[in-house]
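So the structure is just underneath, and the comments pick up after that.
Here the complex is missing one protein chain, while the rest keep their positions.
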Amino acid sequence: MAELIAAANLTKHYPTSRTTRQMLRGERPVVRAVDGIDLVIQRGESVGLVGESGSGKTTVGRLLLKLTEASGGTLNFDGAAVSGLSGDSLRRFRQQAQLVFQNPFDSVNPRFTIRRAVAEPLINTGVPRAERDGRIAEAMRLVHLGDFHRYADKHPSELSGGQLQRVVLARALVGRPSFLVADEPVSMLDVSVRAGILNLMRELRDRLGLTALYISHDLTLVRYVCERTLVMYLGRIVEDGPTSEVISRPAHPYTQALIKAVPRPRTDQSREDLPISGGLANAVSPPSGCRLRDRCPYAFARCAQEVPALLEVAPGHRAACHLTSPANAAAA
Amino acid sequence: MVCLTVLILSFGLSRASGNLAISIAGADASAEDIAKINHELGLDRPLPVQFVDWANRAAHGDFGESFLFHEKVSSLIEEHLPVTITLGLIAIAVAVVVAVPFGILAALYEGTYIDVAVGVVALAGQAIPSFWLGLMLILWFGVGLQWLPIAGLDDWTGYILPSIVLAFVAIPVMLRMTRSGMVDAMRSDYVRTARAKGLARISIVAKHALRNAAMPVVAVSAVQLGFILGGSVVTEVVFNIRGVGYLAWESIGKGDFPVIQAVVLLFSIIFVGLTLLSDLVGAALDPRLRGR
Amino acid sequence: MRTRQIPLLVGAVIVGVTALVALAAPLLVPHDPFAQNLAQRYISPAWMAGGSSEHWFGTDGLGRDYLSRLILGARISMLIGVATIILSGTIGTVLGVLGGYFGGKVDAFVMFIVSCRLAIPLILVALTVVFMVGSSLTVVVLTIGLLLWERFAVVSRAVTRQVCGLDYVAAAWAAGCSRLWIITREVLPNIVHHLVVIATVDMAIAILLEASLSFLGLGVPPPLPSWGLMIAEGKDYMYFKPWVIEIPGIALAVLVLGINLLGDGLRDSLGANTDR
Partner (left out) sequence: MTTALLSVSDLAVTYRTQAGLVAAVDGVNLEVPAGAMLGLVGESGCGKTTLARALMGVLPGNARVSRGRIVLDGTDLQALSAAKRRALLWRDISFVPQSSMNSLDPVYRMRTQMREVLCGRGDLSRGAADTRAADLFQAVGLNPVRLNDFPHQFSGGMRQRAAIALALALHPKLVIADEPVTALDVIVQRQVLDMLRRLGEDMNLTAIFVTHDIAVVAYLCTVTAVMYAGRIVEYGPTADVLARPAHPYTMGLMNAFPDLEGPTQDLAPIEGSPPDLHTPPTGCRFAARCPFVQPVCTTTYPAPTDVAPDHWAACHRVGEAETLRAQATEAATWQS
């Protein structure tokens, strides 16, 4: 496999509103939405990015698609630096990298017909008019809206949430992209509809060999679609490994808590207390060292002094925790 | 910043026409006369110099001397301003007293005939030109019924008609804001919670809905006062009231630029001040905006 | 028909009829609106004592037929209304959409211009400009149009920001669409219903503003029959013949009310809430 996406020390800081005192002192506080992440996605890989709201997972998605400019670090797409793209090369990149959103009702222009909405990526990339209808029909078949002519001239308001999310998927696929970012693609949908979209994404993964990043707050969903999972906490990746490994043998205390916290649809589930307490810290002035340390029951002196690096705990499974780092494991 | 720009604008406005001296000396004045007047008024100096000089003096409250009244502009304004401000304050009070209760009424009966009727009456109020309303009020109450004076401010009764006319500018806007704010508030989660608490309806409406809906209305009434003052020229002319608006109208008609400059600047500064006040009031009322 | 749609219908009828009258004015006037006849000054309207069916709405102080002047006045009001909103709508929408779309410094600049404009006392400055440049229909249109764009700017900025926050704009961006394409295809069609409502509001304000300027003697120059000017001309005689100011005043109020009703109805039916 070859690398499609390679990010090193990728960073995004947003300026926040300042208080008068900060203004007088000339301070410019920033929200460290993404604070130096390293990330490699291989061709054909489906990667899940899991984290709570405020973890920076959505910003990572936007950075990878160059929808927002990084404050620091490097990002390569298919071997070329994304920051250097402009003009034609940027247009080619846009064709290659596509996006699916959380709320289907917000992500299709209400004035467009379905045909027009799905055609959008084609119009801008110079696909000849004659080819367009064929391409649209092909994309609609992929998302199981096969009787395309039933939907083509409808407006978004006439479709259900599940159908519309399929349209959004079709629009993302119509340009035959090599990379797809799906940001909470099912979280607005009802359970009975959600299952259909999840199945569809699995199917697309297998059929098209699409490289994809699925962003979600819900590990259970990522589990159905992704072979590899990343866990983010306050702008940093804290764990990275094969999905089944991450769920069955989580190495980072945060991942452990995250998995324990998920309620199960069965009554005979564990109800013991979570290992971590409190809520997400402030991304403007996060704790020094390990960002989880003020919530973590295992925190010790080193956690406050040193940022834990993402180190291998098992083959292909890495975690950013001083407890599991090889040095400590050897000492213990 | 805004003040400075308005300063430049109001200066530019008055200097944009080159025939200033001609308008003073008369169309058939000789070239020497014009040059003389220009020199006397300092109009023969380069424009930036004139501007800096004027702005500097304006900052100290010295707007020069009126071409026509041969009186200091600042004392002219001092003389005319209190009347305009008094009328403006009465008018905004009238507007609040009328607009808020009717806005609440319309919101509580949202979608019913009462709501539609209040809305249409507000629109009709907005449609009546204020100078015409003034004239009609004079005809009815001054001439027909002879209850109120038709012009001037000799005693308190003279304030009644002009304040009503001025208030008409602000009533429809404030009424709509009150109504939409109340409608949103009555549909909000916290009002539903208040209903679930079993509170009396009056307490839900007054303590929860109105308290939330009133914040933008109170804040906007300061801005509306600014608009009322800006629109005072028409009303003062109709009622023959010697306020700043009337002064400005007279001065415009006669090309008395120092006065025009000063009045425009004054209204702008008052407006900017009121906008600031509005922001401050808004922040003081809304805990979510405090400490920003 | 639902209760709420009645005002919309009434407004549409008033505006439609006025527009037709304005367009067909030369065909409709029973007399030459400029023809003076000093022997027939202040003839009362037909329904009053001393009126005649020769002059349905009577005659003015120079003996000109009031109905004819009223009809031509409709033309002036509609012209002012339409011309100024085209001018101010263009200025305001361009500023607002740019500010809303680009944000940051562009937005700060737009908001600065808007607050400067708001700080200028509208009537005073309009009066001054008309005085200096000299009064004509064109000058009045330009003056009002150049001053009355702030509502367009504020509203189009707000709704542009709102639309730009929606995912379909991000999708278009991710699909490689250019900025111009996004503004014209994705943003404008989705804010145009707000602009239509603002256009009615500003049209009403422009008509009232023209009437005020004309009333104060610095608007449309005589002998053009602007309704505001007709009121000013009749002002001195109103104590004896109140109808001289009542007729043009009512015409003005009805037209503006019609525009307001239309705008309000459109606001409801297009779902454009611009109250705040």
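Here the chain labels run A, B and C in written order, and each chain numbers its own residues starting at 1.
Just so it is clear, a contact is a pair of C-beta atoms (placed from the backbone, for glycine too) under 8 Å apart; a residue touches a chain by one contact, two chains touch by 3 or more.
Model, not experiment: these values are computed from the prediction.
Every visible chain touched by the undisplayed chain in the complete complex is listed here: A, B.
Touch with the chain that is not drawn comes from one residue among A:16, A:74, A:89 or A:160, which is A:160.
Screening A:15, A:263 or A:315 for touch with the missing chain picks out A:263. Of the residues in chain B, those that touch the hidden partner chain are 110, 187-190, 192-200, 203, 207-208, 211-212, 215, 285-288.
Where chain A meets the omitted chain, the residues involved are 52-53, 160, 162, 190-196, 198-199, 202, 217-221, 223-224, 247, 257-269, 271, 273-274, 276-277, 279-280.
Definition applied: only the chains that are shown with their structure count from here on.
Rounded to a whole number, the gap between the C-alpha centres of chain B and chain C is 21 angstrom.
For chain C in complex with chain A, the residues that touch the partner chain are 166-168, 170-178, 181, 185-186, 189-190. Note for the complex: chain A touches chain C at residues 65, 67, 90-91, 94-95, 97-99, 101-103, 106-111, 117, 120-121, 124-125, 168, 171, 175.
Per the touch definition, chain C reaches chain B in the complex via residues 3-4, 6-7, 112, 115-116, 118-125, 127-129, 131-133, 204, 208, 211-212, 215-218, 228, 231, 235, 238-239, 242, 245-246, 249, 252-257, 259-261, 264, 273, 275-276.
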